[in-house]
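The complex appears here without one of its protein chains, the remainder shown in place.
Moving on to chain A:
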């Protein structure tokens, strides 16, 4: 920021300076010519020498020209400059923002620049407040008054010095011309507005939460680093990317297929237990129920995964496979699942058992795996772990999916199941809604945790229920 400000000062290429004429004195280097020469006053006192200033608009224009950026960006940059106290407005001196119109601004003296980051000491602030107190005869702004009393308590021991310095600094300032004095007091005020912002104004100098980890582990910018980066980006380029149109199509298909099955979107029969307190819905859709609902049976036709995930479906599929004499596939698949999700201690034993039963040549229930998969599996079985049979399992899964599953869907078993499936009736709505059973809130967990005090808790429960 400093460099921007300094380049603004360049007499040839810098920002246009204009003069501001005030009533009594004119302050140079102020913002674009808001001339306020009152004829009467000017006539009586005579015009003091003009002081130069800049307009907010000029600043923005200059920034746009110099850095070839858009006007919005220039405005933002200018606002940052103003907020950090490098330029300050002359009229509403408490509001440090850049406005792209004719409002005048002026540069801050380098002593008060924030780039130097000299910490603004409490003693200095106390001296400033004391000076302001003297000048305004005690009429400080609220937050300043608060700070004043706080500082008086904090650095009480140095208060003599504060008072002495404040008085002396004011007397020293009096030796200057009036215009200079005004400028210097403006500058100081801006400095303290930035360093001790009034309540409600964000503190510009705050660093925010420490982001140390990113900076501290800065890698060396060596050729190795760049080689790794290049490799990484090359791999990222080669990644498989799906077109969003394809994705969205699949998504739409899924939604339309599963839409009627969703209890919230399409309502659930017989009735939503959460609303009517009727748990028939859950009872009918229990994992292992003798008579599955029609929706459930329909869902088995969506994908093989759905069929296998549903215990009832899996059972029926197993029956079908037994008729087709290929039940060992499903058994093998189930055994592999057990291996994957089972206990760690049983892994070696289980691998052996599965091998003996399904994979060994001449086994009782031999599954048909291609030779390469068999080789991999045998190699992996030297050090058995829970994922050693993954390749074989996947092979069998794909086999079932491509072969047995479509036949199952076309089979008589499935068609019979579809016909037998139950469509639950919706519960009849009562004619008079207020005759419906009153809704009970679920029993309080307190009841369940203290079963030995039924007498005491029953009355509160009854009270709760009646609400």
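In this section, contacts are C-beta pairs under 8 Å (C-beta built on N, C-alpha and C of every residue); 3 or more make two chains touch, one makes a residue touch a chain; residues count from 1.
Following the convention adopted for this analysis, contacts and distances are computed from a predicted model.
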From "dolichyl-diphosphooligosaccharide--protein glycotransferase", "Regulator of G-protein signaling 9-binding protein", "Ubiquitin-like 1-activating enzyme E1A" or "AP-1 complex subunit gamma", the hidden chain's UniProt protein name: "Regulator of G-protein signaling 9-binding protein"
Candidates A:65, A:97, A:135 or A:356 - the one touching the absent chain: A:135
In chain A, positions touching the absent partner: 5-6, 9-11, 14, 17, 22-24, 27-30, 36, 38, 40-41, 44, 49, 51-53, 90-91, 93, 104, 106-112, 116, 118, 121, 123-124, 130, 133-138, 148-149, 152, 156-187
